[in-house]
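Only one protein chain is missing; all other protein chains are in place.
Each chain gets a letter, A, B and C, in the order it is written, and its residues are counted from 1.
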Amino acid sequence: MSVALSVQCPECAGAVPVSDELMVAEIVICQHCSSELEVVATGPVVLALAPEVEEDWGE
Amino acid sequence: MSVALSVQCPECAGAVPVSDELMVAEIVICQHCSSELEVVATGPVVLALAPEVEEDWGE
Amino acid sequence: MAQDDSRDLLDGARTGRSTPGGVIVVKIGGGADPEAVLDEVAERAAAGRPTVLVHGGGAAADELADQLGVRREVIRSPDGTHSRRTDQPMLEVITMALLGQVKPELVSGLRARGARAVGLSGADGEMLTAKRKPAIRSVQDGRTVLIRDDRSGQIERVDPTPVQAVLARGDVPVVSPPASDAEGHLLNVDADETAARLAVALEADALVLLTDVVGVLTDPTDPSTRLPEVGPEHLDGDLVRGRMRHKVRAGLRASRTVAHVAIAAAKQDRPIRRALGGAGT
Partner (left out) sequence: MAQDDSRDLLDGARTGRSTPGGVIVVKIGGGADPEAVLDEVAERAAAGRPTVLVHGGGAAADELADQLGVRREVIRSPDGTHSRRTDQPMLEVITMALLGQVKPELVSGLRARGARAVGLSGADGEMLTAKRKPAIRSVQDGRTVLIRDDRSGQIERVDPTPVQAVLARGDVPVVSPPASDAEGHLLNVDADETAARLAVALEADALVLLTDVVGVLTDPTDPSTRLPEVGPEHLDGDLVRGRMRHKVRAGLRASRTVAHVAIAAAKQDRPIRRALGGAGT
């Protein structure tokens, strides 16, 4: 059963919908600011800005 | 049950007592000539001169 | 990676090339039967033509992991690349398989053919220094998940000196992952990348990546779809998938400085010569 909850985006403070099916370390996208967020904890869900995507192969 | 059999020593032709408990690759000593003999096969037992003892450690 | 008539490359003396000794780097998987490659490498060694043999060992690592009960997983990154999930137990399995099974077999095989070989890993003599990514993205069941315990890395620095020392003696270096980081911790790196980076660092004349297919195929099940040449554009879409993306990417990077780069089949007669003659990609 999915409960309609939301958590504040750590970047823009917008409402990010979360469900109890989210896994720790999962990535969710904030629809307001497009930031990649990481599920740092569940029960309750805590979000943080996800680490940068590092470029492959140097250069 | 051990049957009183003997086989000819390949070196000196003396009688070497053998039993059906002998294992392949086992070493037996001929009491007549003191040679080291190897059980090459069982059922029936076949004996051959055992390989030389190689010296350890060179020299 | 253009087709070239490789005969002048292999008959090095006639070309008067000014590259250092005409060394070539050959990479094999470690799963496929190495007999034909070993024959050719030993032949080159006997003729005084320096060759570096790089190997992986994914199949051996998989089998050993299963025997030891170590979990195997494939990480599918958002860009479509597949890579092995390398947590600490898997890193130990990879190390055991590459250094303790595949490499000794290749060194033995070369000696049996009259060549002298020296096994090296990236950790030896700081030959390959790598850096791990603290967090990597993995796509599972439509979710993207961050993985932080991964012990794989990318090669940051290559010191070819240990390899050159072996070559100077006329021996065949047999090189593989793992690499180590600056603190000495082992990291798994891609064997194709290893071969490519070494080829660049050694200013090699050629890099040959041998695989179990005849070349880069748009349809991996259909050998007739072999591409005689590839360029960076081939990596943009979905045309090249899975492990072959690693090879193509490594090959393209190397081709900026290495004159001849080829991807071809290991399971043929004289695979190195045929690969450089254009039989692959």
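For the reader, a short list of remarks on this structure follows.
Simple rule for what comes next: a contact is a pair of C-beta atoms (placed from the backbone, for glycine too) under 8 Å apart; a residue touches a chain by one contact, two chains touch by 3 or more.
It should be emphasised that the depicted structure is a prediction, and the values quoted were computed from it without experimental measurement.
The hidden chain, counted over the whole complex, makes contact with B, C. When the missing chain is restored to the complex, the residue among C:109, C:153 or C:280 that touches it is C:109. Per the touch definition above, the residue from C:39, C:124, C:156 or C:203 contacting the chain not shown is C:124.
Among C:75, C:99 or C:175, the one in contact with the hidden chain is C:99. Hidden from this view is one chain, which touches chain B at 23, 25-27, 38, 50-51, 53-54, 56-58. By the touch criterion stated above, the residues of chain C touching the omitted chain are 67-68, 92, 95-101, 103-104, 107-113, 116-121, 123-126, 161-162, 165-166, 169, 171, 178, 180, 183-186.
In this section, only the chains that are shown with their structure count from here on.
Between the Cα centres of chain B and chain C there is a gap of 55 Å. The centroid of the Cα atoms in chain A and the matching centroid in chain C are 37 Å apart.
Inter-chain spacing, taken between the CA centroids of chain A and chain B, is 79 Å.
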